[in-house]
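Handing you a structure now.
All protein chains of the complex are present and in place, except for one that has been dropped.
Then we have subunit A:
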Amino acid sequence: MVKLAAKCILAGDPTVGKTALAQIFRSDGAHFQKNYTLTTGVDLVVKTVPVPDTGDSVELFIFDSAGKELFSEMLDKLWESPNVLCLVYDVTSEQSFNSCAKWLEKARAQIPGSSLPGVLVGNKADLAGRRVVDSAQAQAWALGQGLEYFETSVKEMENYEAPFVCLAKQFHHLYQEKVEVFQALV
């Protein structure tokens, strides 16, 4: 049995629902914040996620950071040495989807030479009538980037755990791979 610890950075444009997602996950679906308060620095959410079909778990240290450009310089420090990435966009905003490439690049630049497991999350799936980003298109892009794709509605409390469980699984898998590398050294 092992308990891993992973720094998870939550990235994406302002108002896509990063804070809403982190908070609903933290409170097991008990707490949806309807009113928008922009994140100015970083909020930390810590939660242990069991890895399915193992006795192991991953303690996720979720760094919910500001989407606003104004704060981007601060991010360089807060984003140091990430282990996994949760990239969020809003399915009703083409702009927020287009920004994902930029956020991804910024996150990966933090750990050149190592891989950064990640997921892409299309949030606000409840706003079906206002959807502008097609699921298939987003999924295809995610696949091309080596990210797993999820759609969520934090408001309807739909699917909000799946991206984090997936991140835990990916990080656990990475650990097992590295242990094999260590084993083969001598």
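Couple of notes before you dig in:
Note that in this section a contact is a pair of C-beta atoms (placed from the backbone, for glycine too) under 8 Å apart; a residue touches a chain by one contact, two chains touch by 3 or more; residues count from 1.
Throughout what follows, contacts and distances are computed from a predicted model.
Per UniProt, the protein behind the absent chain is "Intraflagellar transport protein 25 homolog"; the candidates were "Methyltransferase small domain-containing protein", "Isovaleryl-CoA dehydrogenase, mitochondrial", "Intraflagellar transport protein 25 homolog" or "VPS9 domain-containing protein".
Counting over the whole complex, subunit A has residues 1-7, 59, 61, 81, 83, 113-114, 171, 174-175, 178-179, 181-182, 185-186 touching the chain that is not drawn.
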